[in-house]
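All protein chains of the complex are present and in place, except for one that has been dropped.
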Amino acid sequence: MFRIVNATGGYGKTVIIRDVSIAVDKAEIVALLGRNGVGKSTLMRFAMALIPALSGHVEIDGRNAPEAPAKRAKAGVGYVPQGRYVFPRMTVTENIGVAAETNGHSGRLAVETALREFPMLRPKADDLAGGLSGGQQQVLALARALATKPKILLLDEPTEGVQPSIIDEMAGILKRINRERGVAILVAEQDLDFCLSIATRAYVMEKGSVQLETDRESLRTDKKLQQQLLGV
Amino acid sequence: MELDYLATVLLSSLSSASILLIATIGLAVVFGLMGVINLAHGEFLMIGAYAALTATQYGIPFVIAIPIAIAVTMTIGAVVEVLIIRRLYGRLFDTMLATWGLSIAFYQLAVLIFGTVTPGIGMPQFNLRIGNYSLAGYPLLMIAVAAVATVFVYVLMTRTVYGMKARAAIQMPEMARAIGIESARVNTLTFAIGCGLAGFAGAVLLPIVPATPSMGFAFVIKAFLTVVVAGPVTLTGSALTAVGLGGGASVTASFLTSVAGDAFFFLITAFLLWLYPLGITAKWRTKM
Partner (left out) sequence: MNLSEKLYQRAGLIFPILATGGALAAASFIDPYLAYVATSWVIFGLLGLSLDLVWGRGGLLSLGQTAFYGLGGYFGSIVAINMAPLTGNTLLWSLPAGAAFGATSAAALGAIIFLARMGPLQATILSYTFTLLLWSLTQSFTATVGQAVVGGDNGLSNIPGVVVGFGQGAEALGPVEVFVTVVIVSAATYFLCWWLMRGTFGRVIDCIRIDAQKAELLGYDIRKYQIANFSLAGAIAGLAGAMFAGWANYLNPSIFSVQEALLVPIYVLVGGLGTLAGAFVGAFAIGGLSFYLGGGAVGGQTTLILGIVLILLVLFLKNGLVGAMGELWRRTLPDPNAAARDAGAVSIDPEVLEGILVEAAQQAGPAKRLATVDLYKRFGGVIPVNKISRTFEPGRPYSLIGPNGAGKSSYLKACVGIYMPEAGSVTVGQTDATNAPIFERVHQGVGVKNQKPQIFGELTVVENLSIAAYARTGDKPAAAGISRQILAMLGFERQAKVQASALSHGQQQWLDIGMVLCLAPRVVLLDEPAAGMTNEETRELSALVRTLARHTTVIVVEHDMEFVRTLEGHVTVLHQGQVFAEGDIAALRADDRVLDIYLGRREHV
């Protein structure tokens, strides 16, 4: 359904990811594992067309995805960046509303759905997003991406700096959304537990390329693999 | 001092402050939302004034000449954004220099087309009496116009989908594109709206400030300082600083000299910048 093919890219002259190919099937949840600085975020930005492709491309439903990020978003790619880039001087409601309206959905309905799905946002609905705590911003960024009604959701380190109880809640919501709406999810993570709890398959990255592809079971049991992830 | 004199001074100072605010709003939108210092803002004001003047000379009523002025300046603004400003986003000082070039080019074009002296249009005659003093009504009307214009921009930017897109596109341009906002198109429109507001100011102030090619210079400096002192909460901040600085300068001028008024304006600006290097609203937690 969603494929990144031979992705090579980086910033300026520096190539960070080299020849990376990844596929996510319809309604599948796939994890992208690896230590800091192996190129997970760069791959996510490549998938969203936020960095120029030196080579390689992205396919959605077998067709080449458009090259402009705005068009790619409209083609069904939802993106939750690392560091939760919410619009700081807009309210929670506006953050969600503008995402829905831009893609031709009702902003009011989207906000209602989001507040139902993420009750923790309800008391904050009219607050500026910049004033929310880290965990709340992360949930908001997720709610905003969902408001665009994506076919595939790209999550970049969604658990970074988020307290454990919210991480568990987030895992539950992602599984439900995946089940009920059939949204495919690609999640780049360092948090192994989180990945084990939602993903069925994983790619492990090392120095800008995919080192191996593995499944949930071997991740759970293979102590050696775990230490390799830690990098010792 | 008599009470009626004091009231007169206060009202006319408030009216001066409102005139400054009207002239500033467009700049506030462009600088606050887009981070572009449009030194040609004053010339857009001048273009608006000439557009309205020309329209009235063709027999079009003043009230209809105002929207014409807005349309003309918006169109020119959109063209300028596409040709020049678009290439310079994020390069604050380059936009400043390029719009300064634009400003002197527009000025000279106006001299070529209209000459340096132009007939004014009569001020609508109605007066307000306070005690022994009489004030011209039209400048006082500007207090209401400034209020309406501020509220209009506030509603446009906070209550409409366009307003949300415009703010999103400028707060986090990359993220805005990642949720499907065509940032480039939205930015063209925002710049055009800023220029349109300048055109509106030029037209609506025409009875008070006659159209001359150099009228822009007079406005842009104070408008510009007002916006920089205001800081990130552009609209509310600008309204506040316009009333504070413009009103304060006007009160000072009434009691001392007009030079003292200007000196007051610039000194307080320098003082505020020293106190709040990022603008007085840097720590506010409100939207606009």
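The chains carry the letters A and B, assigned in the order they are written, with residues numbered from 1 in each.
Just so we're on the same page, a contact is a pair of C-beta atoms (placed from the backbone, for glycine too) under 8 Å apart; a residue touches a chain by one contact, two chains touch by 3 or more.
Quick caveat: nothing in here was measured; it's all calculated off a predicted structure.
Among the residues A:E59, A:E117, A:E160 or A:E206, only A:E160 touches the chain that is left out of the figure. Only one of the listed residues, B:L102, B:I193, B:M215 or B:A239, touches the absent chain: B:L102.
For the chain missing from the display, the contacting residue among B:L6, B:I60 or B:A270 is B:A270, taking the whole complex into account. Where chain B meets the missing chain, the touching residues are 84, 87-88, 92-94, 96-98, 100-109, 111-112, 217, 221, 225, 228, 257, 259, 262-263, 266-267, 269-270, 273-274, 277-278. Interface with the hidden chain, as seen from chain A, comprises residues 14, 35-37, 133-134, 157, 159-161, 164, 189-194, 226-227, 229-232.
Operating definition for what follows: only the chains that are shown with their structure count from here on.
Centres computed as Cα averages put chain A at a distance of 42 Å from chain B. Chain B makes touch with chain A in their complex at residues 161, 164-165, 167-168, 171-172, 174-183, 232, 285-287.
On chain A, the positions that touch chain B within their shared complex are 48, 50, 68-71, 73-74, 78-79, 81, 85-91, 94, 97-99, 101-103, 107, 128, 130-131, 144-145, 148.
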